[in-house]
Every structure is written in structure tokens, then in C-alpha cells.
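A quick write-up on the structure given underneath.
For this view, one protein chain was removed and the others were kept in their places.
This part shows chain A:
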């Protein structure tokens, strides 16, 4: 019997999807794969199947079950170990409703002017340092941390320290264990002090609001939970959006007629953001689920105890659902891509991510209309990371 293919698959170049996605969608919608840990799982690549699985509570997030497949041999949780994984049903619903108030479209829209000012500041600073410049380190990585600081009520003067801690905690391969432990301890101490400061003098921010609810709700949300919430927001909202900023700019600049179209008609910015989210060829691992019951998917009966991995990016290119799925079309509508997941666990911060991406694109178009890639698109380097995919650098000129 053949050994199942190793997953994740390799991209031919940074902006092109692995050919396996289209092959499996066509001929093997429930595909056996081998993960880096050596464990086996089943990969789903079709749009309808991915939607079905993510909407069905029998496909659980209990990925710490003894017989669940592990992504890597030394998996300690990573992104999927963050808050919310072990919660199910009512517990998850309650937590989500508490934090959900931070991310209503109205609240996030109200943040737009401040995000635009932050993006403007970062783009000006990058431009002042001269060209070529790296859009990833200059704008992509700082902006989402600054936005989270704003949301949490972290003073502007502490943003750089906050960025450092976040980078250290997330980029597990770039720092030594001692440095990570030290950053973790400093970060915890900082958050505890921040929570204390907000208790003494509440502001118009998420921590103050959550604190008020903890009192009102009789300890329902403990301080510990609040700290993990703050960290959860960073884990979920920093690297993901940061990488997407670099990938978005690369996709739009790789064919400069796209950039020109956006310059000519800025009303294309919102649909263009949805389209690059759909078209992302470097999304990372995908969404794993552990099956608590026997369920049929794509005509196949999957036994209880199966681990499935939903490839959201492969589903996003399913020609059964998207007309001319393999083309990037700036005005695609409706665009029901599944990049943020679907169902009760879909991304809590998606409105914030959208506003950040729309805003940074608007600022780049306005301030650096002559922006261009400083290397051929085929030479862009992928960031090697298992969970969140991105580009190492996006060198640009203007």
C-alpha cells in the first residue's frame, strides 16, 4: 500500500498553490495524508465538504484526544492550543459572546480612523528610511499589534515592547528557549499590571469592559481568563493579519494592472480584500477537527476518532462554487470564501481583520501610488511555519 503524501504540500512558488489541491478536489475529496508528526489524517479540499464539516458540531476541536492526529511531534498546542479549543457548546458560546462585543462591525468601524492614522505613520516611516524597503517588517507586522494595543487600552508608549513580546511568543523558531521564557514572564507581569491599572482607572477599552463584566457576572470571567483572552487576541490577530498584509500587497503588485485598477477605482478596495483572502496560496495548515461520531462526508463514511484537516484555501479555489476560481478578480461578488472558517467557531476577529486590510491598502494606494515589487514575484520567499503561512520579506520600491 502506498504511503500517503506528506502534508502540508509544497508551493511551486510563493504565490502559486500546490498542484495537489486541484488534483485532490477533482479525484480524491477525502484524501489520506501524513502529518509532520508521522500521524495520519484525512484532508478535505472541496468547498461543500469543508463547509459541512466546519458547521457540524460532531467534528470537534478536541485535538488533545489520545487518538487524535498531532500536527507535529512536539506539538504543545500552538495556535490550536489557545483559548477556546477545550471549550465546547455552552462554555464556548458564553466566552465568545463576552469577547464578541469587542468585534462588532460598528465597534471595529469606529476604530477605522485610528487604524488609518497608525498605517499612515508606519508607511511614512518606511518611506523615510528609503527604498527598497521591506513591507512585512515595516508595516505588516507592526500594524496589527498596534491595533490590538488600541483595542486593549495599552498606551502608545508601550507598543514596541508589546510587539517584541508578541513576536517572541509567536515565532517559536527564531528565539531561544531562555529568551522565550523571559519574554513570557515579562509579558505576563505587564498584563497583570495593566489589568490592575484598568481596575483602578477604567478607560474606553476591552480590558476595562471585561473587568466590569467580571464583577457583574460573579467571577464568570476570572483574571486568568482575561490574561489568556489578551494573549489569545494576539496569537489569533497578530501573525495572521501581519502575514496577510504582505501577501495581499504581493498578489496585487504581482500583476500591476491590478494595482492600477485599484488606483483608478478605490471602491474596489473592499471586494479586492475579500478576493485576496480567497486567493491566498499560503494559508498555513488548515483547520483540523476530531470526529466524535461516525459521519458521512462526500459519500464516504468516516469512523469515530478520525482526524480531518479542512483545507480552507483549497476549498476557496473550488470551481464547483466559484466561477473562474483560478483567476484573481478584484470585483468578485458575492465572495463567500471560507478563509475565516464558517459556523460557530469562525474567526471572531474577522471584522477587525477586514478593516485593517482595507485600511492599509487604502493608505498604500494614496501615499505610495507608484508602489511596485522590487523582486520578481517568483523570487518571493515563503516564511516556513506550520500554522500560519506568509512571506519572509516583500521588498518594494515606489
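Points worth noting:
Operating definition for what follows: contacts are C-beta pairs under 8 Å (C-beta built on N, C-alpha and C of every residue); 3 or more make two chains touch, one makes a residue touch a chain; residues count from 1.
The definition used in the following text is that contacts and distances are computed from a predicted model.
The complex appears with one chain absent; UniProt names that chain "Ferredoxin" among the candidates "Ubiquinone biosynthesis protein UbiU", "Spermidine/putrescine import ATP-binding protein PotA", "Ferredoxin" or "Sugar transporter". Summary of contacts with the chain left out: across A:195, A:211, A:348 or A:396, the touching residue is A:348. Listed residues A:2, A:97 or A:267: the one in touch with the omitted chain is A:97. Within chain A, the residues in touch with the undisplayed chain are 55, 96-98, 100-101, 103-106, 108-109, 270, 333-336, 338, 340-348, 350-351, 354.
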